[in-house]
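Here the complex is missing one protein chain, while the rest keep their positions.
Moving on to chain A:
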């Protein structure tokens, strides 16, 4: 029997194996940020321990950073955390992309962009969206702070081998349907815990035809389906993305690396613990209307009614979600008003995402009463976008153009949605209070978010013609 890419990578990283124990797994790359690391460094200090491989550890500042003037940090506690990270990296000789660095950005945006993330690696970070890096054919998963400390001290983790799930997306996507819609569709179809205990391998034509940035969007939200990790086998798209990046192998080494990476692809006769298959043409642009990412529907449909959901438990969840969201059962998605738009986060803040949104807003104006923000995922994304003039397109339309960071994805910095107001957001979580106490988040793709900014409500992106003008029906 052949092996899947998941098993191949896993087996390569086993340091020690014994029946009564989880496997001791070697970690190739460890990303850290300011929020989940301070207690881990404190733990090391208390025991007089050192960082085993600072060269396999890379830090950035993203969660707390202000996006208007990044040096003006009014929040005392946020500043303490940023300073603590700087001090810890200095003391333990860890590379840090701080606020002055051209490399700074959201940890899951900069890792791939710098060529740090590579196929075949095991990658961890004290952050659940570490699953993003799986797009490169790596096993990448989020860990807690105690595990961060464990990796710092030992470069390993005790891990029980997860089950494998093959998720095949065949056919092709319709016009206006993006990677974000694919993953929202998957989570709404199978639920927020279908992936618990699994690593997902995404495959099929739709995935093969995606760019690296689109694959990252899909892998990013694996955790929203309960899976700690999701990956895509590397191919030519992966290799050409990696070629020439700051930390990518150079010259002959790159060729050698590609040969090795290619050997990781799943064997034809690989077996999986579970398989799922969907058809790309079934997917529409999606909008979330509830308080978890599974609660979303196609833009041209309506919020479900209690009569349409099966279990008592889901009826209860539906009612409490709609109460929080201030919405009604059976309401049309396109009747949901939008007062805020956030284009950013590790799910959708890369250059292609910004291009997609800019295509929609070009020459248009943000609707009165809507506040719209674009927050590039990294300083490099910001620069590249400015070189193409995307910033102009956004600001001329009435968007604010910000510095890179997590920003309104979790609103730990000053970017907050006020209570009771609705936000079309390209982020990944619509939990209660995520974008501010009482804030009402709707997860969408960048183009859908951009369109919502122009109309002050959700519109079906497929009904917007090339000139960015909505068909009569939309108005």
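Criterion: a residue touches a chain if its C-beta (ideal position, glycine included) is under 8 Å from a C-beta of that chain, and two chains touch if they have at least 3 such contacts; residues count from 1.
We adopt the following convention: contacts and distances are computed from a predicted model.
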Per UniProt, and picking from "Heme exporter protein C", "Branched-chain amino acid ABC transporter permease, partial", "3-isopropylmalate dehydratase small subunit" or "Phosphoribosylformylglycinamidine synthase subunit PurL", the hidden chain is "3-isopropylmalate dehydratase small subunit"
Checked against the full complex, the residue among A:146, A:172, A:240 or A:395 that touches the missing chain is A:146
Contacting the left-out chain: of A:28, A:214 or A:415, that is A:28
Just one of A:62, A:127, A:353 or A:460 touches the chain that is missing; which is it?
A:127
Considering the complete complex, identify which of A:4, A:67, A:132 or A:155 is in touch with the unshown chain.
A:155
Touching the unshown chain, chain A contributes residues 12-13, 15-16, 20-22, 24, 26, 28, 35-36, 38-39, 42, 47, 49, 52, 64, 75, 77-78, 80-81, 84, 118, 120-121, 126-128, 141-147, 149-150, 153-156, 158, 160, 192-193, 196-197, 223, 226, 228, 249, 253-254, 256-257, 260, 292, 313, 316-317, 320, 410-412, 429, 431-434, 437
